[in-house]
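Working notes, beginning with the structure itself.
A single protein chain has been omitted; all remaining protein chains appear in their positions.
Labels run A and B following the written order; every chain starts at residue 1.
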Amino acid sequence: MEQIGNMIGWETVKMVVGLVGVLVFVVLNALILTWAERKVAGHMQRRIGPKEVGPYGLIQPIADALKLLGKEILTPREVDKPLYYLAPMIIFVPVLVSFVVIPFDASLQVMDINVGILVILAFSSLSVFSILMAGWGSNNKYALIGAIRSIAQNIAYEIPLLLALLPIIMMTNSFSLKSIVEAQHGLWFVVYQPFAFLIYFIAGVAETNRTPFDLPEAESELVAGYHTEYSGMRFALFFLAEYTNIFIVSAIAVTFFLGGYQGPFLPGIIWFLLKSYLLVFVIMWLRWTYPRVRFDQLLNISWKALIPLSFINLLITGGLLKL
Amino acid sequence: MNMSWIENRFEENVIITSVDLALNWCRKSSIWPMTFGLACCAIEMMSTAMSRFDLDRFGAGVFRATPRQADLMIVSGTVTKKMAPVLVTLYEQMPSPKWVLAMGNCAISGGPFVFEGQYNVIEGVDLLVPVDVYVPGCPPRPEALLEGFLKLEEKITGKRRFPGPESRW
Partner (left out) sequence: MVERIKAELGATLKETPVGEADYRERGYHLFAEVASADLLNVARFFDERGFYLAALICVDYKEYLELVYIFSNHASLCKVKITLKIDPAKPVAPTISTVFDCAYWHEREIREFFGVSFDGHPNMTYLFLHEGIDFYPLRKEKIPVSDEDKKALGAFRPGEGEDTFFVNLGPQHPSTHGVLRVVLKMDGEYIEDAQPVLGYLHRMHEKMAENRSYLQFLPNTGRMDYLGPMAFNLGYVTAVERLCGIPVPDRANYVRVILTELNRLSSHLMWLGAYLADLGALTPFLFVFDDREEINDILEPVTGSRLTYCYFRFGGLYNDVDDAFVAGTRAFIERLRSRFSLYEKLVGGNVIFTNRTRGIGVITKERARKQAVSGPVLRGAGIPMDIRKSEPCAAYGEMDFDVPVGTRGDALDMYQVRIREMENALNIIEQALARLPEGPIMTEKAPRKLKPPKGDLYHTVETPRGELGIYIVSDESDKPYRMKWRVPSFSNLMIFPELAKGNLLADAVAILGSLDLVIPEIDR
């Protein structure tokens, strides 16, 4: 064991273990979130969600996943094969990379890169590519309209996302996620920057294509948006990516604004997961309460409301820091 | 792929694979219906998915709009000659394993719209696609649709989830 460690290097071993842990967490998280979504939806709608499949329906997501695995692998005849096959694979890359830099606890971080948040933002822009590939490669009008809407929405909302995080970066003088969490030792940043938190949260919900911003998947208009032509395991990958994105958005909000893994009595990771899942619950709550925003109103909110507000916030923060 | 076709084909010392059992259990626990409401029965189908007769309890609450992601096509309502090609196209777009549930008298055999000289109603959706479960009624009550659902689950796995009325005597 010592010899293997000396040959490869402990750093590599730590990274591999970390990556495996991240993969396990991603899968578990997706399972928990699909179950939670149906249960939360059920209870908000005055019914119980899945109940028969295992106690409290806990085995339901496993049944869903295995059923999707067992479906026929169907490729429609006219699709653009390279794009169609690659899209569900590529959508997972930004998700996994983002998990590498998120600090679950003071010592539970796969790798503490000193430009951590830049890595996350850069890779999440790449998810736009896979949506475009899915929409175009499906050779389907609805998929294409859904993909185009999704791209416009993603590009529009990345700017306020970044601008809302900049004040925090200015305050802590660092891009590394761990130092941002450590800097919240005294007081959480949400107290200093409530507007930035709200703007980031709204932009994050829009980035993950959730209601009220889920026009790309608008069921009553566009059948199912950009993943109309995907079935079986390929669809499961899109599904998984969406739920993991929700968790990442919440995790970054917690890291930047709500103190990360800090908290009394309980170990850091428990606090982190508690806070993240609380935000995930709020995101689900929004989905089952609000109708959809129309597309031009959606872009208007971003370009005419969120971006100017985040600029003003940035200027005020910069001014106050100088003084 | 319903019940294992190798069951009962060999002697007793050949056990059917437990993978088959597990897969069938997964398939029956997570049937995703496609929204294919045609007429009045569609309202009763929606009632079954709503709070009082919750269909999501059995794992079937996710109604997918696209046939590519659905397992079950609940044909609820009358099928006319104009709608028939659409129905067959949607059925063929669904990936296997797939099932069809004919809900209501119209889907079973044309319903109350069959009369001498009728020119537009297809007398039963099983003239177009293979049907697995028939649920009669005009419209069938939500409890009847739930029973049809449980019958479909029984067809997939061979075992019934709740005891039926006959097993009490």
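By our rule, a contact is a pair of C-beta atoms (placed from the backbone, for glycine too) under 8 Å apart; a residue touches a chain by one contact, two chains touch by 3 or more.
Computed from a prediction, not measured in an experiment: that's the story for all the values here.
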| item | value |
| --- | --- |
| Selected residue (touches chain absent from view) among A:19, A:44, A:86 or A:269 | A:44 |
| Absent-chain contact - pick from B:83, B:128 or B:150 | B:83 |
| Sites on subunit A contacted by the missing partner chain, in the whole complex | 41, 44-47, 141-142, 145, 211-212, 214-215, 218-221, 223, 288-297 |
| Touch list for subunit B against the chain that is not drawn | 35-40, 42-44, 46-47, 50-52, 63, 65, 77-78, 80-83, 86, 90, 112-113, 115-121, 138-139, 141 |
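The rule is simple: only the chains that are shown with their structure count from here on.
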| item | value |
| --- | --- |
| Contact set on subunit A toward subunit B in their complex | 38, 42, 45-53, 57, 59-60, 62-64, 66-67, 70-74, 219, 223-224, 227-232, 235 |
| Touching residues on subunit B, where the partner in the complex is subunit A | 22-23, 25-27, 29-30, 50-52, 54, 56-59, 61-62, 64-66, 68-69, 71, 95-97, 161 |
